[in-house]
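Let me give you the structure first, and then I'll get to my questions.
The complex appears here without one of its protein chains, the remainder shown in place.
Up next is chain A:
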């Protein structure tokens, strides 16, 4: 019998683990990532040129990761496709069994001659991760305002510092590693601001936070970040946020303010801090376009929508598995456990194998951790209080808050798709990855209930509907794909 062919999209903690266990189960594996190196967001690799200089300094769990990476990439049944982007998933006709067809572009995204290929795997593991989320505030479009993830990626991936005097603000434990990376890379961090008040954070983590964090493999790491902040005497505050960035052509100062539990601004508590960069994070948004394109059902939660999976990481779509941040924001250890489960089952391994018990436990602990994370670091309902009519909400199209209010409060243009076309919010190059969740939330708040059921045939107006998942040039599209038969993949 020929071994099943498993395609794994994403080579972060989840995807790499999936590739490894699928190989162990006996499958042929094609591992795909748009990056040049495996590692994903967590083990963002330095470009090869810098690889010699102790990458482990900025990386937790580097050694284990490095062993896994080598084992997977060197495996005779594994094909590793770096610099390869899945631009579309094509669902097969109802009578054809199996996962969707995978359409990829091989070659660096900015390169002139990417090859267009097509894969027909027996099973598909999606492990495409998340990107970080930032709520808008006046001045956030100024150069020098970064998502915390972008700042960290620059620091970790290229050893580039975003600024000399930096404020890190937003909510969630991600504030700590970002601040630590910035310090490590040589920036001065003027303050770390957690928007939620102490009571919210404490209530969310409940009585034994450290025990829980330890189970998720996070305690040591968090303690280290905290130690770094103390060592550098970085002031850390809760219940405070950056509510405005100002500057002439780039950020020169930020206005911070004290927040109440619901994130309404305490009048008179505003302070300005001189900065040359500000890094902001408000949690993570899963990259759902590929799962949505595959037809996977989503589940709603207080933290937003994620791919719905069963105990074996199967999605609602036959032959498609999901793992890592797209199923919930639970950190790298949980992502690894999910990936390992998904890969094993997708590769034909026995779902009842005793070795999986440990993986399931660590995944479930990760999920519990994720739930507490959401409870401890929610987005306050009154956050939009710091928006002004002229505040830009969609940075690509420069749509302001007033236009969005006008469109969604007029019943003639309130439907999500109509408001989008009328205000242009979300039509730009980022395709609503940044503003989509924000606009959806603002609209729901301004409009009240939904306007009716989705239309037959037409896609539901969810912000994740992007049938073209990544840009493809007209010339590449016109060319048509080369088909890769399974046995040579």
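Criterion: a residue touches a chain if its C-beta (ideal position, glycine included) is under 8 Å from a C-beta of that chain, and two chains touch if they have at least 3 such contacts; residues count from 1.
To be clear about the criterion, contacts and distances are computed from a predicted model.
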"FAD-dependent oxidoreductase", "ECF RNA polymerase sigma factor SigW", "Succinate dehydrogenase/fumarate reductase flavoprotein subunit" or "Xylose transport system permease protein XylH" - which is the UniProt name of the missing chain: "FAD-dependent oxidoreductase"
Option from A:368, A:382 or A:421 whose C-beta touches the chain left out: A:421
Omitted-chain contact residue, chosen from A:5, A:43, A:69 or A:103: A:103
Contacting the left-out chain in the complete assembly, out of A:5, A:240, A:377 or A:466: A:466
For chain A, the residues touching the chain missing from this view: 88-91, 93, 103, 112, 293, 397, 406, 410-418, 421-422, 424, 427-429, 431, 449-459, 461, 466-468, 471-475, 477-481
